[in-house]
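With one protein chain removed, the remaining protein chains of the complex are shown where they sit.
Letters are used for the chains, namely A and B, taken in the order the chains are written, and counting of residues starts over at 1 for each.
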Amino acid sequence: MAKGAQTSSAKVHFAAAKPRSDIRTVLKGGVLALLVLGVAPFFLDIYTVNILIRALFLATLALTVDLLWGYTGILTFGQSAFFGIGAYACALVFTHWGFGAGWAILALVLGIIAAMAVAALVGWLAFYHGAAPLYGSIVTLALPIVLTQIVFAGGRTTGSSSGLSGFPTYYWSIEIWFWLAGAFLVVVTGLAWLFVRSDMGRVLVAIKENEIRCAYLGIPVPRIKILLMVAAGGIGAIAGFGYAAFTNVVAPELTGFLLGTELLVWVALGGRGTLIGPVLGAIFIDVTSSYLSGSFPFYWKLLVGILFVVVIVALPQGLMPVVTNLWRRLVPGKRSAAEPAKLAAAPKREIAESVDKPLIVRGVHRHFGSLQVLQGIDFEAEKGELLSLVGPNGAGKTTLIRCIADGYERSGGDITIYGKPLGRWAPDRCVALGIGRKFQAANVFATLTVGECLRVARYRLDPPSTWASDTILNLPEAALRIVEETGLGESLATEARHLAHGQKQALELAMVLALEPSIVLLDEPTAGLTRVERERIGTILTSLTERERLSVLLVEHDLDFVRKISSRVIVLHQGRIMLDGSVDEVVGSELIRNIYAGSAQGGRGDPE
Amino acid sequence: MDVLLLDIVTTAAILFIVASGLMIILGVMKLINFAHPAFLTIGGYAAFVITQLGWNPWLAVPFAALVGFLLGLIVERVIVRPLYARPLDAILATWGLGIVIGQVITIAFGRQVQFVQTPISGAMEFLGQTYSTYRLVLVILAIVLAVALTGLLYFTRFGLNARAVTMNEDLARGLGIDSTKVRSVTFGLGAALASMAGALITPLISVDPNLGLPWLVNSFMLVLVSGVSIPGLMVAALILGGAQVIVSTYVSAILGGLTIVVLAAVILRIRPRGLTSG
Partner (left out) sequence: MSDGAATLEISALTSGYGEAIVIRGVSMTVAPGEIVALLGKNGMGKSTLLKTVMGFLPAREGKITLRGHDVTRDPPHRIARQAIAYTPQEQAIFQDLSVGDNLRLGQSEASWFEEELARVAQVFPFLKERLGQRAGTLSGGEQKMLLIARALMARPKLMLVDEITEGLQPSIIEQLTEALAVQRERTGVAMLLVEQNVRFALNVADRWAVLKLGEIDDAGKSDAHNAAARIADHLSV
C-alpha cells in the first residue's frame, strides 16, 4: 500500500482497450490480389494455370513456415508432413471410402484434425521449458521421415512408394480450381498479416528475439509455440487437401523431408518474416522449376542452390527487403509508421497487507555436479525493503536470484512468496506469484519498439489481442515514471536496439515493473551506466520500496551505491550468507573489508 | 542368431564410419554440417573415378579423403566462417551447399546409377556363418578409424588444441591457439572423413547423385545421441543400429528405417545431452 503517496504526474489514467487493426490495408490488398487472380486465368495458358494452382497451395504452406520460422524462430523441417497428412486424408477417403460432398467434408475435417493432433504431439515433445532450440528442429526433422516410412509401410492402402492416383475428385474447370487455390492463399495471407501485426504477433517476435526474457515476463512460451504449431499444421493440411483434390495424385514425397527443406529455401529466398516474400518466393521458384524442368533442370536447381547459400550467408533477410527498399527509394512518398500506443496509468494494485514476509527463503542450496554454489541460504525480505546482496565474483549472488525466479533452479530448500510455496515451476509461473527479474546485461527485444517491448511485458495482465493492436498501453505508475524520467516516452516508436545503453537498462527495468511485481530481483542494474544514470536508478529504486512498498533484492558490486540506497545488506561468500544486517553494520565490518580489499588494512586505522 | 549378431555389428560399424565426420565437426566447431551427405556423395564419385581409371579400388579411400579435405577447407573459408555466430543459418547454408554439390555432380556425371568396383568381393566363413567379407572388413576399418581418431585427438598437439578450443575457445585463444585455423582444419577433416566414408560404402550401394542423402538424418541423430564422443558414437551406433537391424528383421524393413530417428528423438527428450555426457 502506498499511503500518502500522490499519484504521479502521469496525465492519462487507466483507459479501456482501443484496438486498432490493419484490416483496411488487408482488405485493400486482398481485393487487389483477388482481382489479379480473378482475371489471371484468362491471360495465361492452361499449362501455366495448372502449375500455378499447385504453386498457390504450396505457397500457403510456405506461409506457415514463415510464421513458425521467420516470425517465431522455430526452424522447422517438417511442415511438409502436415501438407502430406491433408493430401493423404483426401486420397485415402476418396479411394477407399467414397466420394461426394459429404465425404469431401469428412476427409478435410479428418485431415485437419489429424494434422493438428500430430502438431500438438510434436509441439509437446519439442517445446518445453529449457528445451534447446535445436531439439525442436530435430523433432521436426524426424516427423516427415516417420510419416514417409508409414506411407511406405501402408502397402496397398497408401499405395506405398508409388502413392495413390486416379481417385475420383471434382473435375471442375481449371479456372475454378485456380480461384479456389488463390482465394485460400489470399484469405490465409490476410489473416496471417493481421495476426503478425497484432499485439500477439509482436509476442511471437519477442519469443524469437529472446525466449528467456519472455519466460521471465510471464509469457508461457511453450504453450504459444505449441498452439502456433497446431494452427500451422491445420492450415498445412487444408493446403495439402486442396493440392491432392486438384492434382488427383498423392505420393510419399508430399510428406517428405525434401519438401520440408524446399519450403525453407523458398522462405529464405523470399525473405523470412515478411509473409509476402515467402509467398512470392514459393510461387516464383515452383513455377520456374516446372518450366525449366524440361530444358535445364540441373542448371536451374544449381542456380537456386547457389542463390540460397548466398542469401543465407550474405543477405539473411532474403530478397523481399531488398525489393521494398528499392521501391521506397524509387517511389518516395509519405509512409507514416503506425502511431505508437498512448500510455495510460494502469489501475492501482494494492500490496497484500495480510502477509507479513513477502519472501521467505529456507535452506536453499544449489550444486552443479559436485560444485556447491549455494548452501543453507536462509533469509526473509520485508515489505518496502531494499535488500542488497553483495560478495565477490563467484559468491553465488546471481545463482540465488535465479533460484527465486525459476522454480527448477534450486537443488533443495523452500521458497515462499507472499505465503505461497514456490513449486518446481518454470519462470513464467513464478512471475504470476509476483516475481519480477531484471537481468545483468540489458535484455530487451532488439527489433521491437520501446512501446512494443512494454506491451509484451503486459502479456499476463492485459492479454494481447490476436488480430489487432491496442492504441492504449496501460502501465503501472512505477513503470510510467521510469519511462517519463528517462526520456523513453519520446522514443516509444524507436526500436530497442537503437537505444543508448542506459536507456536499454531503464527500458528493461520498466518492463519488469510493468509486470506489477511484488518482489523485484535486480542483477547489477547499474553496470556500465554513467554516474548520473546510476543516481537516477537509485532514486527510482528507493521510491519503489518507499512508495510502492515493494521488496527489492539487489545484486550490486558498487558498495557506494549499495550504501546509499539499501535498507539491509546480505554478504554472500563462497555460497553462504556470511553477514546479514543493516547497512552500517555490514559496510563497516571487518569481514567486508577483508573480502573486498584483501587483508592489507588489517591493523591500520580506518581511512575514513 | 549369429547372422543377426553379425548384421548388428557390421551395421553399427558402417553407421560409425558414416557419422564420424559429422561428429568431429559438431564436436569441435559446434556446427551441424548438413552438407555431410554431399561429401559422402563426393566420396562415392571419387571411388567411381578410380574405377573408371582402372586403378586399384583401395586407392579410392585416400583419394576421396584428399578431395574431401581440400573441398572442406574451401567451404569452411567461404560459407561456414561467416556463420559461426548463426548456428541455425549454418545448417541451412550447408544444406544449400549440398544442393549445389549434388547438382554439379549431376551435371558432371549424369543422373544415372553407377557401379564401383569392389575391393573385396565374396563371402567368408566367420563364426560358422557365411558372411560378406567386405562388411566384415568394414568392422575392422571402423575400429581402426576409432583408434586413429582417438590418437589424433588425444595424442597430438593438434588434438590437444582442438579439444582446448572445444572446451573453452576464449581461453585457448588467450594461450596463443589460432582457433580459426583449428576450425578450418577440423572442417576439412570432417569433410575428408565423410568423403572417405562415401568411398567405403559404395561397394555396398550403387552410386548416384543422391547417394548420401538417406544417411544424413540417421548420422545426425547418432551423433546427438552419442553426446559427441568417440566411444559414445560407438555405443550409439551399436544400440540404435542394433535396434534398426532387429526391427527390420523381425517387424518390417520399412519400420526399421524409422527406428533410429524415433528412438533418438525419445532418448534426446529424456537426455538432451546424449548418452555419454553426465
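Just so it is clear, a contact is a pair of C-beta atoms (placed from the backbone, for glycine too) under 8 Å apart; a residue touches a chain by one contact, two chains touch by 3 or more.
In this text, all values refer to a predicted model and were calculated from it rather than measured experimentally.
K.L.:
Please pick, from B:Val116, B:Ala172 or B:Leu275, the residue that touches the omitted chain in the full complex.
P.N.:
B:Ala172
K.L.:
Kindly state which of the options A:Gly100, A:Pro392 or A:Gly487 is in contact with the chain not pictured.
P.N.:
Within the whole complex, the residue contacting the unshown chain is A:Pro392.
K.L.:
Determine and list the subunit A residues touching the chain excluded from the picture.
P.N.:
Here the touching residues of subunit A are 392-394, 441, 500-501, 504, 524, 527-529, 531, 557-560, 562-563, 574, 587, 592-593, 596-601, 604, 606-608.
K.L.:
For the chain that got dropped from the picture, name the residues of subunit B it touches.
P.N.:
157, 160-161, 163-164, 167-168, 170-179
By our rule, only the chains that are shown with their structure count from here on.
K.L.:
Considering only the defined contacts, which subunit B positions touch subunit A in the complex?
P.N.:
The touching residues are 32, 79, 82-83, 86-89, 91-93, 95-97, 99-100, 102-104, 106-107, 217, 220-221, 224, 252, 254-255, 257-258, 261-262, 264-265, 268-269, 272, 278.
K.L.:
So in the complex, which bits of subunit A are touching subunit B?
P.N.:
Contact set of subunit A toward subunit B: 75, 125, 131-135, 137-139, 141-142, 145-146, 149-150, 152-153, 257, 261, 264-265, 268, 298-299, 301-302, 304-306, 308-309, 312-314, 316, 369.
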